[in-house]
Structure formats: structure tokens, C-alpha cells
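Left out: one protein chain. Kept in place: all the others.
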Amino acid sequence: MKRLTLLAIVALALVVAACSSPTPAPTQAPAANPTTAPAATQAPAANPTTAPAATAAPAEKVEIEYWQYFYESKKNLMDKLIAEFEAQNPNITVVQTTFPYEQYNDKVAASVPAGRGPDVINLYYGWLPRYINSGYLAPLPEADFPAAEIEKDFVPMVQIAKVDGKYYALPTAVRNLAIFYNKDLYTAAGLDPANPPKTFEELAAAAQKMTKVENGKMTVAGWRVDLTNQDHNLYREILIRAYGGTPQSEDHKKILWNTTPGGYEAWQFLVDLTTKYKVSEPTIGQDGPTAWLAQQAAMMVSGSFYLGTAKSKATFNYGVFPMPAGPKATANFGSFWTHGITTKAAKDPAKLAASVKFLKFLTSAEVMKQWTPAIGELPARAEVLQDPTFANDPLLAPFLKTLPVSYATFFVDEAADRTALVNAYDSVILKGVDPKQALDEAVKIVQKLFDDYWASQ
Amino acid sequence: MTNPNQTQAHVLPRWTTQTLLYTVLLIGGIVMVIPFVWMLATSLKPAKEVFLGNFFPIAPTFANFQIVLDKVPFARWYLNSLIVAVLTTLSVAFFDSLVGFVLAKYEFPGKNIIFIFILSTLMVPTEMLIIPWFILSNNLNWVDTYWGIMFPGVMSAFGVFLMKQFMEGIPSELLDAARIDGVSEFGLFWRIAMPLVRPALAALCIFTFLGNWNAFLWPVIITEKMNMRTIPVGLSFFSGEAGASWELIMAGAAMATIPVLIVFIIFQRQIIKGIALTGLKG
Partner (left out) sequence: MAVRSRGLTLGQRRMVWAYIFLFVPLVFFISIRVAPTLFAMSVSLFQWDILSPEKPWMGLENYRNLFHDDVFWKALTNTLLYVALSVPLALVFGLSVALLLQRAIHWKGFFRALYFIPFVTSTVAISWVWRWMYEPTFGPLNKLLALLGLPEQTFLANPDQALPSIVVAITWQAVGFYIIIFLAGLEAIPSDFYDAAKIDGADGWNLFRHITLPLLNPTIVFLTVIGTITGIQVFTQVLNMSYQGMGGPLNSTKSLVLFIYQQAFQSFKMGYAAAGTVVLFAIILLITLIQLRVTSRRVEY
């Protein structure tokens, strides 16, 4: 009892101390001070011209903060890049902070109303409209990042980050999709792994050959359709275009999935994989990648970022082939994580100047050349794409092949958009709802999201 | 030993009932423990074995534990979790017992309202409080501090309720007698009531400790520096864009669980001893 008493008293004292004394404050205060102090000292200097950054930069040390989600190879490479950058710019210190992938958006969102956050931030392109709208991101200074130059030098999909003629973010790398396939299952089914399918028809036929059913129960799916992973993107940007349509109106105001030519046919094809060709079952594996790794699925759609996982976890021979062609066209879904400068950083000229320098460094051709081999994502600059070391890499080449026809989707609420398609597919497969009706329902839900978004602009 | 089952000896021989009892307990115990064993088994599997579906590792290895310790500051996270969970538990044990005692053993206007009022704070999912808490923490510079991680939990309505239920079992005559002996009001709580509710207090400590040990969403939001993170936040670093490294998560989870389990096993003996000493029998 005595011990308990003592413990309780110690605890109480600690709690009270933590409550009343501003112990945390002193450690925080120095970090907070520089933000305001330099601004004050620089204010006079800023008056005469608009070039305080150049004059201020060499004079004093600037610390900027960079946030990204945790991805081991990205974090490690970024540590290395930061060291390089700091060597080139001795007066700038960059502090990298990473957050768990699944909670990254929560964390960034929670920091917005609190007025907190880093100076340079890595965001998924699909979130940009909301963060730009909120005033969280500052437009990239036109002098440092001229729009015309970006459009000349970078792959076209980065233009989705352009709002009202201004760029708010620029990526180091982009990604698109391809088909990951199990070469062992391919050979076992009497197919030639060196000669993978070129069209979606051939893909379905190959999948049928590899599908295994035992006692009326599917044990291996030829192609695991999983809309929760990449196959919602497969439908929106790849199949709709492959069947001759476009998923959204030019101004991103209308969802055209059920009105564009080929929209229904593309959807029907996706449904047929489960119902007609019977190459997939929702019970196979827990999700696409798990099924593929467990050799319960011979093929799946995934991105180049999955190459690292495949290398460390696959127990079989595997390969990647490019996105097949549809009856009307070949298309791919492109996406990227992109770096932006926050309005918080933009308020302080010294931080803005340092952030601009860091961003220029991150989007330079030299960094991209290091990025692609380390991460598996494709370089965002067209010139680096020409690099023969990438074009000849058997695992990267299938992705590069369709990069020129890769489209990024304009999302207003990525999760809700995806959920609508997932539920539409499930309602067809699990509840026998008419495919067209299910798609119409999904369009209705997503159109409402878009209407609400544009109404609030 | 006062086992209510002793009467059953009239019906069946004792060894039969005991055998039956142990059989049932054992079957149930196996069902309870299988997923835990599977967690341990997975933590010993090389990455390539994780998706094969075999129960036990084919080529068991301790490499995953090494990887977890090498890749991330696991020891520091452990310390953070320990500090946060222990301090919170002590605070909850003291304050919740006190409030429970007052609500159970005192008569004063507003008593029921205060009880419902405290209980009602349990009824709002903490997910909704994250934004206000975070704005508050940011303004008060609590981000990346232990206090910042702890403050939402230093008292819990759950504990108040638990302790109130148990404090109600203390005979009021006992307290009145102590008052006559000149025990102060705080002394009544500390020296009379607290020893009597030790089993419940021990249970509360375990639950509070576990709740804080496993707390996830709030620590994610309130910590930014890598060395201020707690174990559950740390474990989520092994789950990423290209799927989760389950062998590493399980290795980390095993390292997080086993010491807690050992503490519990030690702790539960204390509970039993504590019960034997309680004055409730008299």
C-alpha cells in the first residue's frame, strides 16, 4: 500500500507539473521564434525591392520542414538527397518528417484548421483540388517555375495540378499501371510467358486458361479483379478510353461513365471477367496483391511502385507486361505524389526562397535519375524518360511504353469516388444487380460529389 | 478457499467435475490462444513465407525482430509508450477512484447529474474530438510532448463508472465507524475505501494501461518527431502503399505484447492476494 501511495503521489505531482508548468513550451519556443523573428528583421529589407530572398539567403541560416508519408525507400533516398542539397546550400537545413501512409491524409487535414504544417509538403495529386481550395498551398512562383517551361519539360499528366493558370505543385516522379503476371502459372497453363497478351480480349482468354477450379471452387484466379486496389482506375481511365470514351467532361464537371461511347461496354467487360469468363472471384485471396503473392491469382493490375514488394515477397518467377489495347485505343492511368509549398512558408521570404530552391532541386533531372532506380517510379521530366538505362530495364519498360497515353483522373473525393465503383461492382457480383443500373447508380453518387464541389467554388 | 462448487460434490465425484472443468477450460483456452500463436509464428517467418498460408514457419528466423530493431527506433518508442501508459494509468487510478468514491458514498445535490454528465463523455467517439484537441494542443505547444499524448486520457469516465460500482459495495457503517475514530474524509477514501476495492483497482489499472499502450489515432496526430512516437504508431510504419509487411508488424506486435502479458501474469497474483486481504468478508 505504501508503495502504491508513493507512486500515486509521484504520478500526481507529474501530472500537475505537466499541467501547470510550461515545461513543453521552452523546447518549442526556440523552434517557433525563428519563424517570426526573421520576418520582422527582413521587413525593412523587403520594402525597396521584391528580391529579399536573394540577399537574405546567404546571410542567415534557414530551416525548412518537409513532410511526406513513410515509404522506406522514399524516406531513405530523401535523407540522402537532403544531405546533398544541404551540401550545395550550406545555409539551408531541411528537416524531414514522415507519417504512416494510411493516416497521412488525416494528419495533414488535421493540421489545416490548426494552422500547422511544414514548408514543403508531398501530397497525392488527387487531393490537390481540396488543398488548393483551402488556401493551404501557395502557387509556385511563376519566375522560378514558368508554366510554359513545365508544360514543355514535364509529362503531360502534371498539368492536372494547374488551377486558374497557376501551378501549385510539381512531382519528382509519376507512375502508371501494367499487368503483373506469374510466369510459372503462365508456363503451366501452356502459354508462352515471352509473348504476353496485347489486347484485353487476349488477356481474358489467357486468364481463362490459367484459372483453376477444384470441386466447383475456384482456387486460382486467372486475373483477380479488385476494384479496391487499382481496378477502379482500370475502369475509369483505361477501359473507358480503350473502348472509345472519355471518363469526364473537359471541364471536370460531368461524369460521363454511362453516357460516353463505350462506357457501358467497358463496364460490361470488367463485370464479364467475373460472371462470363469466370476468371475472378471476390473470395480469392483477401485482395488483388495478396492473392497474387499467394499464387492464388496469375495476374493483377498494379503500379511500378509495387516492383519492390514483388521482388522481396514473390516466391515464383514473375514479369510485367504493358497495359493491353482495347478495341478503340490504348490508354493508361497515371498518378503521382507531388511537392507543394505551403502558404505558411510563403509568408516568410527566407523560407519561401529556401523552399523554392529545395523544390527546384527535387524536380531536377539529376534527382530523377536517382529516384527511378531507387523507388521504381518513373521520372516526371520527359528528357529523363529517354534515358536508355530505364527504357531497357525489363521491369520498367512495360510502364514507360504507355506513359504518353497515361491520364490522371481529376478527383474531388478520391475515397468516395472509388467506393462508388467498388459498391457498383459488388452489387452486380454479389447481389445480381443489372450492370447498367449499378453503373448508373455509381455515376449518380459521384456526380453529386462533383456538383457539390463545384457549387462551393 | 471458499468455492461455491463444493456442494456439487454431492452429485458427482470431485475428480470428475474437475476433469470436465479442465477439459472445457483447455478447449476454450486453445481457441483463445490460436490467433496469438499464429501471430508469433508469423513473426518468425521470412517475408516470402508470409503469404503461403502455412501455420508454422518452414524456415523459422529471428531476422524480423532484428529488422524491426534496426530500421526504426523501437526502443525509444517502447520507452515513450511505457511513460505515457504508466503515468496515465496512475492518474486514472487515483482520480477515478476518488470520483467513484464520492459518487458512491456521499450525498450532495447534483450527484446524479454529475454522474450522467461524466458518463456522457464516453458517448462521443474520440475521432470527433481530434480536431478540437489538436487545435488546443497546437495553441498550447503540446505537440510532440508526452503531456500532449496523454492529456485526453488522464481521467476516464469508464474508470469512474467502474470504481463507483465497486465503491457502492463498501458498507457505509464501516466508513461511519472510521469517522468516529477520527479518520479524515480523505483518509476514508485512501485508507479505508481504496484497500477494499483493490481487485477492481487492479482491473482498472490493467485496462487503462492497455488502452493507452494500444492507443493509435490520437498519438498519430499529436506526434510529429520520429522519436516521440509510440509503439502502435510505429507499427503502422510497416504498413504502406504497397501492402503491409506482416512479418514485421507481427514481430513488433509480439515485442509489444509479451512484456505486457508478463506484467499481467505477475499482476494477477497480486490481485488474488489483495482479495484475500480485503475487509469485505467481515
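Each chain gets a letter, A and B, in the order it is written, and its residues are counted from 1.
In this text, a contact is a pair of C-beta atoms (placed from the backbone, for glycine too) under 8 Å apart; a residue touches a chain by one contact, two chains touch by 3 or more.
Bear in mind that the values here come from a model prediction, so they are computed numbers and not experimental data.
Engineer: From the list A:68, A:105, A:211 or A:233, which touches the chain that is not on show?
Structural biologist: A:105
Engineer: Hey, which of B:149, B:194 or B:250 is the one touching the hidden chain?
Structural biologist: B:250
Engineer: For review purposes, identify every residue of chain B that touches the missing chain, sorted by number.
Structural biologist: 1-8, 10-11, 17-18, 21-22, 24-25, 28-29, 31-33, 35-36, 38-39, 53, 55, 95, 98-99, 101-102, 106-109, 111, 114, 116-125, 127-129, 131-133, 136, 151-152, 154-155, 157-158, 160-162, 165-166, 168-169, 185-186, 189, 199-200, 202-203, 206-207, 210, 214, 216, 232, 235-236, 244, 246, 249-250, 253, 256-257, 260-261, 264-265, 268-269, 271-272, 275, 278, 280-281
Engineer: Given the full complex, what residues of chain A touch the hidden partner chain?
Structural biologist: Within chain A, the residues that touch the unshown chain are 105-106, 109-110, 112-113, 130-131, 133-136, 217, 219, 228, 282-287, 296, 413, 415-416, 419, 422-423, 426-427, 430-431, 456.
Convention: only the chains that are shown with their structure count from here on.
Engineer: So, what's the distance in Å between the C-alpha centres of chain B and chain A?
Structural biologist: 37
Engineer: Within their complex, state which residues of chain B touch chain A.
Structural biologist: Within the complex, chain B touches chain A at residues 47-53, 71, 87, 90-91, 93-94, 130-131, 134-135, 137-139, 141-148, 150, 154, 190, 195, 217, 220-221, 224-226, 233, 236-237, 239-243.
Engineer: Which positions of chain A touch chain B when the two form their complex?
Structural biologist: 1, 5, 7-8, 10-12, 14-15, 18-19, 22-25, 27-29, 32, 69-72, 97-103, 106-107, 110-111, 113-116, 289-290, 293-294, 305-306, 308-309, 312-315
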